[in-house]
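Removed from the display is one protein chain of the complex; every other protein chain stays in position.
What follows is subunit A.
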Amino acid sequence: MNSPHERCSVVTGIGVIAPNGANTEAFWKATKEGISVLDTVTREGCEELPLKVAGEVRDFDPGELIEERFLVQTDRFTHFAMAAANLALDDALLGRADYNRSPFAVGVVTAAGSGGGEFGQRELQHLWGQGSRHVGPYQSIAWFYAASTGQISIRGGFKGPCGVVASDEAGGLDALAHATRTIRRGTAAVVVGAAEAPLAPYSVVCQLGYEDLSRCVEPDRAYRPFTDAACGFVPAEGGAMLVVEERTAAEERGSRPRAVLAGHAATFTGAALWEQSREGLARAIEGALADAGCAPEEIDVVFADALGVPAADRAEALALADALGRHASEVPVTAPKTGIGRAYCGAPVLDIAAAVLSMEGSVVPPTPNVVDVTVDLDVVTGKSRPAELQTALVLSRGLMGSNAAMVLRRCEKSPS
């Protein structure tokens, strides 16, 4: 992705709305300290459902962050995305003055796993409870996968290439790859990422069919990948948005390139076929390394998918061994998502955010709630581990069979 003649994509802004923090600083502090915020589900209408533990975003008031005219026509997943996008734009110091004269230079890409379930449920209840005349017209846009991309674009006045990636949970990484391709074709900046809100009653009921969903009722035992106690995954809401810019353009306007999106590859191996995901994930890792021009030994930290299903965890450990060789058992591996849950497409973007912050802070955050690792990986547990990090590998798999890998490189400080 970053050969000398190609336009190179760098992260210049990070915005996070996560269960462990409704801004990037709070998220990173809790992540670094390995604090688990998994807890009993309290969302109205969900209390009696058999999903008992989740990662809820509780410290978030959309009315404080988003104008009412956007609130009435959007679902919670879009509220998260819009709020995270604003944080990312502020972090990148990218304001209207920067693109007012060239609004077509900024695009928007999001990934989405399920769209706007809460909004959709409310309007469908109006449909069956009161009749079709009581369904509001904004239903037609609010529950779409595309809603967050559209609203971020409208709100910010971004007229560059826009898109939505619907490729399962790993789509969070695929969206970032889409942004790098968009930048390679000439766009200066892309607001990119994913946020999800899967904890409305309708959305939870949809997930109850997933065999891999943890039914454990104890928050500290519900999501423990890479151990004999693994019993599935815990879902979460929230996500992250990034500002990704062409490196030279970013430097010219005085912003700070923080990490290069250096390489990506994606494969598909079929829904819930976790043994087969070994080969798919290994191929994705190899592809991402090749794309980045990166040797396996250069990887300083791995942010694992860490599904929490024994067959999937084994497949992931084997995929790392297949792709990285001996280095797989030596490189630090972490899965901070065990402290917040898996926010579907938002999960790998949160891992990208954590990877950038880890490289900047020279520290590998731990994997909360995980002890007694039983795979041949150096999983960082307990507390964070200091380490000089130049290159990170982020992995993601979806329940429907997608696998993706992304290589990030830390940016050297620009010569200023």
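Keep in mind that, in the parts below, contacts are C-beta pairs under 8 Å (C-beta built on N, C-alpha and C of every residue); 3 or more make two chains touch, one makes a residue touch a chain; residues count from 1.
Convention: contacts and distances are computed from a predicted model.
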Undepicted complex member, UniProt protein name, chosen from "ABC transporter permease", "ClpA/ClpB-like protein", "Acyl carrier protein" or "ATP-binding cassette domain-containing protein": "Acyl carrier protein"
Residue touching the undisplayed chain, where the options are A:Gln73, A:Thr187, A:Ser203 or A:Ser358: A:Gln73
Subunit A residues that touch the omitted chain in the full complex: 67-73, 133-134, 136-138, 140-141
